[in-house]
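Note that one protein chain of the assembly has been removed; the remaining protein chains are unaltered in position.
Here the chain labels run A and B in written order, and each chain numbers its own residues starting at 1.
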Amino acid sequence: MDDALRYVIEDLSAPLLHGAAASLQLIVCSVPFGLMLGFAVAVGWVYGNRAVSALCKAYVLLVKGTPLLILLFVIYFCLPSLGLTLSPFAASVTGFIMCNGAYNSEYIRGAILSVRSGQLIAARSLGMGRFQAIVSIVLPQAARRALPGCSNEVIYLIKYSSLAYILSFIELTGAGKMAATRSFRFTLVFSVVGLVYLTMVTLASLFFMWLEKKLAIPGFETTRD
Amino acid sequence: MQSASILIESLPNIAWGLFTTLGLVIIALAVGFVVGLPLGIIQVYGGGSILSRFLSRLSVLYVWFLRGLPNLVLLFLFYYGIFPFLGIDLQPFFVGATVLGLRSSAYQSQIFRGALLSVDQGQMQAARSLGMSRALAIRSVVLPQALRISLPAWSNEYPILLTDSSVCYAIGVMEMLTRASLQVSRTRAPVPLYLATAAIFIVMNYLGMMLLHRAERRWRIPGFGGS
Partner (left out) sequence: MGDTILRVQGLSKRFDSEEVLRGVSFEVKKGDAKVFIGPSGTGKSTLLRCLNRLVEPDSGQVWLGDDEITHASDIDGVRRRMGMVFQNFYLFDHLTALGNVEIGLVKVLKMPRHDARGFAMSELARVGMDRFADKYPAELSGGQAQRVSIARSLAMNPEIMLFDEPTSALDPELTGEVLEVMKRLASGGMTMLVVSHEMEFVYSVASEVLFMEGGVIVERGTPGQIREDDASDTGAPKQFQRTRAFLRRLDG
């Protein structure tokens, strides 16, 4: 046990910290764009003309139906045939954004549809254009209602970021795998790696609980599932 | 066209992996159900004796742990760590199915917990007033209703497991993605092969959801909410 502890502190902590930093990099680069994509797809689905709406629908259907790992393979291994070669990091982030955006759009779309129709009518009666009414009245309300779902997706993303390792981007899981292969302490190493993920996930959910409370508006329920 | 001939040549091999993929999904769904349902029950009704309170706490911890870890880390932990350590020598397929199943059990337990909680309290009281024991009341009155309520959410485990099953690629389970990547390294034609694999997944996803929706409609009780 003593030996295990020393191993964790002396040999494991440095590579895992590096790995965790790389994981955070993946997550931080993906989340904002995943959100933006989610909004764009949701707005396109609900308010777009028939072609745009169908396109958004197809996007969600295709991306949600494809395993994320295959999506990563398609981006990383297939795009070079089209003359677009991405680094493992860039390919991973692209895949995460596409996937995260598709799932986010489902929550945001639901939230948009839950905004009462009178809100848009009142905004238009003030002389706001359709686009402006959507941006300044509907979306702020939808964002609050979509927050619990979208924060869940961030939590998923933290976990799925481990797939970047399969594209040989060394993040937390990859750093653990390499360390374990060297020391043959698989159970120990992956338990520690797991604990680091648990910590990230738990901290993230605490943060989102705080955020939800902070953004809460009296009487404006953010329906939690 | 060259990629067409590669596709025709390699597709049967990849499609054969569909059996492995579906095997993973079905075993994982079953394991998840068998483990997840008792967990859900104990989280709702455990709290009487010290033992049941302890089990209830333990199950909360179990859920927190399994839901907080990436599939990939769990796979590595079990495949390289825990199973060899315990002297269990399992084929990658069974390791994958077990890990996916345990993980699903954590999610399923929360689905069942929610469903059990949403059954009207009066149902329990009515059953007890007929002279049923608590266990019998749970088994014959509350549970049948809860299971129907949980069906829509439970159905959602299918697409999740279907897409997650491809992670078993990392421990060499011969499912579709693994076969596809082997064919790609042989033929050097990633575009048709990976796209075709993605297409099979999408179709399977769609077909499965259709079947499950049909089942939901079939088992719906008139006037009984929950969908």
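Before moving on, here are some points about what is shown:
Note that contacts are C-beta pairs under 8 Å (C-beta built on N, C-alpha and C of every residue); 3 or more make two chains touch, one makes a residue touch a chain.
It should be emphasised that the depicted structure is a prediction, and the values quoted were computed from it without experimental measurement.
Every shown chain that the unseen chain touches in the whole complex is listed here: A.
Residue in contact with the omitted chain (choice from A:56, A:112, A:137 or A:189): A:137. One of A:40, A:113, A:128 or A:155 touches the chain omitted from the figure, and that residue is A:128. Not every partner is drawn; the one left out touches chain A at residues 116, 118-119, 121-129, 132, 136-137, 140-141, 144, 217-220.
What we mean here is this: only the chains that are shown with their structure count from here on.
Each chain gets one centre point, the mean of its Cα atoms, and the points for chain A and chain B are 22 Å apart. Interface residues of chain A facing chain B in the complex, by the touch rule stated above, are 61-62, 64-71, 73-74, 77-78, 81, 159-163, 165-166, 173, 176-177, 180, 186-191, 193-194, 197-198, 201-202.
On the chain B side of its complex with chain A, the touching residues are 64-65, 67-74, 76-77, 80-82, 84-85, 159, 162-167, 169-170, 177, 180-181, 184, 190-191, 194-195, 197-198, 201-202, 205-206.
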